[in-house]
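For reference, the structure discussed in these notes is given below.
Removed from the display is one protein chain of the complex; every other protein chain stays in position.
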Amino acid sequence: MPIFKPIEEIEATEKVKEIYEEIKRARQIIEVPNFWKKLANHPETLERTWTSLKQVMKKGALDPVIKELIYVAVSVTNSCEYCIKSHSLAAKKKGATDEMLKEMIAVVGMANETNRLVEGYQVEVDEIYK
Amino acid sequence: MPIFKPIEEIEATEKVKEIYEEIKRARQIIEVPNFWKKLANHPETLERTWTSLKQVMKKGALDPVIKELIYVAVSVTNSCEYCIKSHSLAAKKKGATDEMLKEMIAVVGMANETNRLVEGYQVEVDEIYK
Amino acid sequence: MPIFKPIEEIEATEKVKEIYEEIKRARQIIEVPNFWKKLANHPETLERTWTSLKQVMKKGALDPVIKELIYVAVSVTNSCEYCIKSHSLAAKKKGATDEMLKEMIAVVGMANETNRLVEGYQVEVDEIYK
Amino acid sequence: MPIFKPIEEIEATEKVKEIYEEIKRARQIIEVPNFWKKLANHPETLERTWTSLKQVMKKGALDPVIKELIYVAVSVTNSCEYCIKSHSLAAKKKGATDEMLKEMIAVVGMANETNRLVEGYQVEVDEIYK
Amino acid sequence: MPIFKPIEEIEATEKVKEIYEEIKRARQIIEVPNFWKKLANHPETLERTWTSLKQVMKKGALDPVIKELIYVAVSVTNSCEYCIKSHSLAAKKKGATDEMLKEMIAVVGMANETNRLVEGYQVEVDEIYK
Partner (left out) sequence: MPIFKPIEEIEATEKVKEIYEEIKRARQIIEVPNFWKKLANHPETLERTWTSLKQVMKKGALDPVIKELIYVAVSVTNSCEYCIKSHSLAAKKKGATDEMLKEMIAVVGMANETNRLVEGYQVEVDEIYK
């Protein structure tokens, strides 16, 4: 038995129900994803996370599609299956082509490699970077 | 005494010297960064890494500046000081504004957070993502 | 075919059998969990791990329930499904309420976020912390 | 030259200045730590992070001292020097004894070890944990 | 629906087909593993990765079996199920005994533990190591 069960829309209390509706409206989807249904076990966390994501992922100096690609890049680095799958889909919905995704994955692979080459060789930071 | 010392330009063997010159020309810099000087201890690794980076970081469906931002995002996730500093500078040289960097950092923070919320609540992948 | 199969209780050699019985008695369970059955492929590792865990997780300045919450926090950070599930259950058995688990998860999320904000902004350690 | 410089109190704009004062008051300190001075480069991130931390770290089912110990545990797992140092000090200010810190570190070590033993032996989740 | 589907041998374009044949010949297998079928979505990445692996994993000062054990060690540390399973099998094919695998796993566990003890206690690098 899982420790936390998803809070289905039909069980949702007022504040949670309100956020569920906002998520569906903002994302143009008909069902609340499991991530939010699980967070709803702790309404405070559900609200803080939704509010933060809206702020962080909105269009700014970076377009939302670029922000989603960065999100997938981090999730790939951390091996988070749920986030890789959901944010890859979100990236595509926001305009990412498969080619953009593949190029991002190649960059993520190289970065994870050179991050470790730096450690293995204990590379000291050059003066111009300090 | 460090296990590996940087191979200074004056010590560089032919193949290494050739790559050093190419790096300086491509990056429009006058000194070879420590990362390459350390990799030069293993010429095979120096060559493979330089060749791979040229291929992976070139302009494609994604612009080089976006690729650098993704590179920093991964390096931040992995706490690689050398890579964070050097690729942040590279991103700026390729056109990233401070605002773009700050927005990328905010996304990296949120992604690292939600990646773990997914784990804590053991969120199952929705059918639409499979 | 898996490289290592679980060593079932019926196959267990003397030293392994002894540890299996101790685990079941200490945890008040009727079946040895898969973790221990897999470690039993290397009796030396089984013994060292069980002995270490008994020492590290016993009541001290911190109560066992707090130690389990810390264990889950690390396992969430490392995305270890087995450890998250088993230690969340252990935490509950030792007195953790769902509210305590949810608050711990929220802390883990924030910590993983601010750990990376520190890296992104390359924050220097204040004198008072050194 | 660092990409981002700390925003000193004397340079702080209104919203930032307000948050700086709140941080100093809440923590009973006379100088704003570098973490916040760096985040102040992006006032939106400074505000969101401060607000989130106040909510997540307040006394609830878990006492603030326990939350700080969990924060250090995650920071140790992620090798974040700034966070380890600052939150270890915060934990002590909130009542953690050195013994509590040492026991927490021992748990973090063991958890990071067994998280990998699970992976090495590809341990399957027991039915009772699902 | 997955974002990227495996490119089956029957769909493979010329360059990809060529690499598929080389992989099967080099590994003495009759079917191309899923890893390569997925990478084939980006022929450039398929080629670069195959070429790099051939260079990095060949017999040198270290035997291929030792290189595979190191590969598994890293994959265990990063919780990469696919890599743990595939490279554990590769290690066995290249001569690793179960005992060697078990001893490697024990080392990986200890290293992940002491890496964090170092962080928890903020151990300074001794002069003789600098």
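Just so it is clear, A, B, C, D and E label the chains in written order, and each chain counts residues from 1 on its own.
Just so we're on the same page, a contact is a pair of C-beta atoms (placed from the backbone, for glycine too) under 8 Å apart; a residue touches a chain by one contact, two chains touch by 3 or more.
In this text, all values refer to a predicted model and were calculated from it rather than measured experimentally.
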Visible chains in contact with the missing one: A, B, C, D, E
Options B:Cys80, B:Val108 or B:Val123, residue touching the unrepresented chain: B:Cys80
Those residues of subunit B which, in the complete complex, touch the missing chain: 3-4, 41-42, 44-45, 49, 78-80
Absent chain, residues of subunit A that touch it: 72, 75-77, 79, 81, 84-85, 101, 104-105, 108-110, 112-117, 119-122
For subunit D, the residues touching the chain missing from this view: 79, 85, 88-89, 92, 98, 101-103, 105-106, 109
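As a working rule, only the chains that are shown with their structure count from here on.
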Option in A-B, A-D or B-D whose residue-number contact pairs overlap A-E by over half: B-D
Size of the rotation, in steps of 5 degrees, that lays the CA trace of subunit C over subunit D: 180
Higher-contact pair (C-beta pairs counted), B-D versus B-C: B-C
Rounded Å distance between subunit C and subunit E, as computed from the means of their C-alpha atoms: 27
Approximate Å spacing (C-alpha centroids) for the pair subunit D, subunit E: 34
Two or more partner chains touched - positions in subunit A: 2-4, 41, 44-45, 49, 52, 56, 78-80, 85, 89, 103, 106, 109, 130
